[in-house]
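Supplied in structure tokens, the structure appears directly below.
All protein chains of the complex are present and in place, except for one that has been dropped.
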Amino acid sequence: MTEEQRQKAISALHDCMAACNHCFDACLQEENIDHMRACIRLDRECADMCGYLEHALLRNSPFVGELAQACAVICDRCREECGKHDHDHCQQCAEACRTCADVCRQLLA
Amino acid sequence: MTEEQRQKAISALHDCMAACNHCFDACLQEENIDHMRACIRLDRECADMCGYLEHALLRNSPFVGELAQACAVICDRCREECGKHDHDHCQQCAEACRTCADVCRQLLA
Amino acid sequence: MTEEQRQKAISALHDCMAACNHCFDACLQEENIDHMRACIRLDRECADMCGYLEHALLRNSPFVGELAQACAVICDRCREECGKHDHDHCQQCAEACRTCADVCRQLLA
Partner (left out) sequence: MTEEQRQKAISALHDCMAACNHCFDACLQEENIDHMRACIRLDRECADMCGYLEHALLRNSPFVGELAQACAVICDRCREECGKHDHDHCQQCAEACRTCADVCRQLLA
């Protein structure tokens, strides 16, 4: 991992964590909350994991690879779910998840 | 804080974290999810904070007092909200929150 | 995953998280702290990850498999390091890590 890759990963993880937390909050206020169940659950999962991996990078954890593998899968699933909904917060979250999953996979390469 | 108080606190925090996480999961599957919005949000808040304080106790953190003060307030609010709902998971969560808030206040005494 | 496996995993993860947090605290007070550098770092990594996975199980996360895979590796490495030291807290931590890594691998089976 180069320092440039590391900084890019920290930034993408942070953006994704923020987008997921915002989407969680916004979904809980949506009129059609009945359709947002999976989104709410996955937003929490993805926010927590992206935050976790970002901290791991920042403390120079020896387990960035193992965590990035899990994080990529979680971002993929959150992106799939958020991508189904037209709400701006969902679309923005899906986009952040796509970027973040890519960055996680680059950490593994 | 005596060792007995410490063990009691660790146990109450753990029970409350588990009850809140279970309630979060169950609320997301309730037919009347429209009424569970506040509950879902507070379950996450309370689960995370109880887990945080439990870990702090276990690592001998110098900030148990500050964290217990915040945790007691969070448990109070989660108990109030869960107490409004008849679902078993909500009633059990309210009960765990009540015990946990008491224990947090004993840590402050 | 049977309910029995789930309960066993929750318990092993909690024990390992507690042992690692205690070992972290104790290592920071050891006279020979110069030899405990890797132990302190790995205790934090392992405590955090075991706590994370335990919460994931309790909230019925869809990503238990991915997280258990990472957690098993982290427990292995913490066990190896703690196993090198004669301090009671290190030996107890190594033992908790061994059990926990086994349980994580059973979650994957």
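Each chain gets a letter, A, B and C, in the order it is written, and its residues are counted from 1.
The rule we apply is simple: contacts are C-beta pairs under 8 Å (C-beta built on N, C-alpha and C of every residue); 3 or more make two chains touch, one makes a residue touch a chain.
All values derive from a computational prediction rather than experimental measurement.
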Q: Tell me the shown chains the invisible chain touches, ordered by label.
A: A, B, C
**Q.** Contact partner of the left-out chain, one of A:H22, A:R37 or A:H87
**A.** A:H22
Q. Just one of A:A12, A:I33 or A:A47 touches the chain that is missing; which is it?
A. A:A47
Q: Write the list of chain A residues that the hidden chain touches.
A: 10, 14, 17-18, 21-22, 24-25, 47, 51, 55, 58-60
**Q.** Where the missing chain touches chain C, by residue
**A.** 28-29, 33-34, 37, 40-41, 44
Q: Pick out the residues on chain B that sit against the missing chain.
A: 41-42, 44-45, 48-49, 52, 56, 59, 61-63, 66-67, 69-70, 73-74, 77
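We adopt the following convention: only the chains that are shown with their structure count from here on.
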Q: Please report how many Å separate the Cα centroid of chain A from that of chain C, as a whole number.
A: 25
Q: Give me the residues of chain A that touch two or more other chains.
A: 41, 44
